[in-house]
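One protein chain is absent from this view; the other protein chains keep their places.
Chains: A and B, in written order; residue numbering restarts at 1 for each.
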Amino acid sequence: MIKKFKVSVMIMYFFLLLVFAFMLIPFVWLIISSFRPNADLFNAPFAIPEKLSFENYIAVFQSHPMLLYFGNSVAIAFLVTVITIFAAVMASYACIHRFRVKPGILLLFSLGLFIPTNAFMVPYYVLINRIGLYDNILGIALVYAGINFPMSFMVIKGYMDTIPAELKEAACIDGAKARQVLMKVILPISVPGIVTACVFIVINSWNELLFANLLNQSDKSRTIQVAIRSFLTTFEANYAYAFAAMVVTILPTIIIYALLTDKIIGGMTAGSVKG
Amino acid sequence: MKKRQYSIYLAPAIILTLVFYIFPLLYLCYVSLFQWDGLGPMKFVSTQNFQKVLADRVFQSAFKNTLIWILSALFLHIPLGIVLALMLSRKPKGWKLMRIMYFVPNVISTTAIAFLWYFIFHVDVGLINNVLKAVGLGNLAHPWLNSLDTALISSQIPFILYVGLTMVIFLTQLSTIPESLYEAAEVDGANGLKRDFYISLPLMKPAIATNILLNTAFCLRNFEYPFLMTGGGPANKTTNLSLYIYRQMINANKYGVSMAAGVITVIMGFCIMYSVSLIGKERKGKTYD
Partner (left out) sequence: MKKVFALFISMLMMVGLLTACSSGTKEEKNTPAENTETTEDAVSDSATSDTSSEGAIEINMYHSWSTDSTRGAALDSLITKFNKENEGKIHINVTVNPDFPAYQEKVKAMIATDTTPDIFHYNFNPNDLSRQNSGKLMDFSSYMDDEWASRFGEGDIETLTINGELTSIPFEKAGALIYYNKELFEKAGITEFPATWDGVLEACEKLKVIGVAPFSLYTADDAWYTCNLLSYIAASYAGTETLNTGGSIDTPEMVKAAKFLRKLLDYTTGDAIGANYSVAMNNFASEKTAMVIDGPWLIGSLGEIENKIGIASAPTFGDGIVKPGFTVTDAQTPWAAAKQDDPAKEEAIVKFMKFITSDESTKQLTLEGSVFLSAKLTLSEEELKNSGVLLSQYITVNSASAESIVNVQRNLTTAANAALPSLLESLALDVVTPEEFIKQLSAENE
């Protein structure tokens, strides 16, 4: 019995480490390759680099305004989060009450959950152009807000639904105004749900490429994802530069993640399972 | 709350929904009946665009590939997430570190990951082919992303493998299962796999439903992997619906055809997502409330 147990534990460890290796080795390879000259990548892909060469990194920073791209991505993530959370919290708060057209409203909001928004390429493109926000981070942010709203609404509403009714009623009876009830009672309790929605929104908008690419023309609204996409063509197949550029783009997110890992993983799920 | 107040509170959400869902939906249906190159005037062609799309071999292949993506989520990605979550829930040594590391790919953008795996599968500089050559299996080296038989599965590998988010959702669900249940089972002699099958799995149903919904949605809107890793090639083997819509719009300038494909995608997506959510509701109904 004891021996059998050990074998199964070994199999488990073996499997866990195997998956672990599959996940991690590509990144290790990427980082090592980014310090090597392009010619070496072709001739001796596995030789250990003789010395760390920052040449690739210097070239990347000289040819691309990487910090601007970062700024754009962060600004978009920020704007999307603010717009979406604002709309979702307000709507969720209204929806914990009963009113006549509520089923219709809920249906309207949840409709978006079932629609693959990438089908809206042309409509979004035409729309953003018409309101003059083409090649503008605000245009991209608005589209993301639209895309992310249904999910955020569902997460936040799902969380607010779990708030005991007595609490809400008690606040109302005290004569508090709707706004005060929201700010003082509902909002503080809903923080975990809101954080979950925030993490989802930030990850989604940070990752998005399709609309960021479609609605972008110049550097001023280029996100880091669109920039990565153009690396291959602009570096004329200099893979070493492309590797360095990729490390530059993923490093900050990994650092932020490393610092806040528990909060992100915790936040990711606090609201999602309940809802 | 008074009537007027509801409308104020609902206004931002309603505006967002109208502008980004209702208007695009109507616009999509309307313009899909026209021939339009994006620059010139539109010409009414009735349902011709739909006929063209449905008869287009590329569209058929894109439709099929999108379904394959969803299947890979259901039968590979999610099961892998379940297995890893069950293993980590035993809290083996280093499980916290593993949980953190498994999640890392989820904070890195899909774009960077697709790009990275493009290089891993690359014929010449790629990691896989070079490992094969190094261990003397050079004859197995293969243009993974450029050959008909391996392109689709290769472009799915990073998605299937990076289960961090899926796994964390399972883990959270598992952590809500009271320890007493397991203890009781142990008394009855249920250990190891039995414990997983008879206690953990049934109780994970809500998380499974959540994950099916999230991953199906991802597969329906997935654009980065085919776009960056294969460009839809070779010979449209990896084109999916997102990429088809994009190519018809951007490369072929057939806006009408692109939007007809969009209408079909919306209908298909709606049906799939709705049926998936029904399954989810049923399961949730049994375990919750």
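Basically, contacts are C-beta pairs under 8 Å (C-beta built on N, C-alpha and C of every residue); 3 or more make two chains touch, one makes a residue touch a chain.
This structure is a prediction, so every number in the text was calculated from the model and none was measured.
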Touch with the omitted chain, as defined above, among A:L16, A:L30 or A:A77: A:A77
Touching residue (missing chain; options A:L30, A:M90 or A:V195): A:V195
Hidden partner interface residues of subunit A, rising order: 39, 42, 63-65, 68, 70-72, 74-75, 77-79, 81-82, 129, 134-135, 137, 191-192, 195, 198, 202, 217-220, 230, 232-238, 260, 263, 266-267
Subunit B, residues in touch with the chain not shown (by the definition above): 37-40, 58, 122-124, 143, 145-148, 230-236, 239, 247-248, 250-254
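What we mean here is this: only the chains that are shown with their structure count from here on.
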Distance between chain centroids, defined by C-alpha means - subunit A, subunit B (Å): 15
Contact set on subunit A toward subunit B in their complex: 5, 8-9, 12-13, 15-16, 19-20, 22-27, 29-30, 41-42, 45-46, 83-84, 86-88, 90-91, 93-94, 97, 99, 105, 108-109, 111-127, 142-143, 145-147, 149-150, 153, 178, 203, 206-207, 209-210, 214, 224-225, 228-229, 231-232, 239, 242-243, 246, 249-250, 253-254, 256-257, 261, 264-265, 268-270, 272-273
Subunit B to subunit A touching residues, read off their complex: 1, 3, 5-6, 9-17, 19-25, 27-28, 31, 80, 83-84, 87-88, 90, 92, 98-112, 115-117, 119-120, 124-125, 127, 130, 134, 161-162, 165, 168-169, 171-173, 176, 192, 206-207, 210, 217, 220-221, 223-224, 227-228, 241-242, 245-246, 249-250, 255, 258-259, 261-263, 265-266, 269-270, 273-274, 277
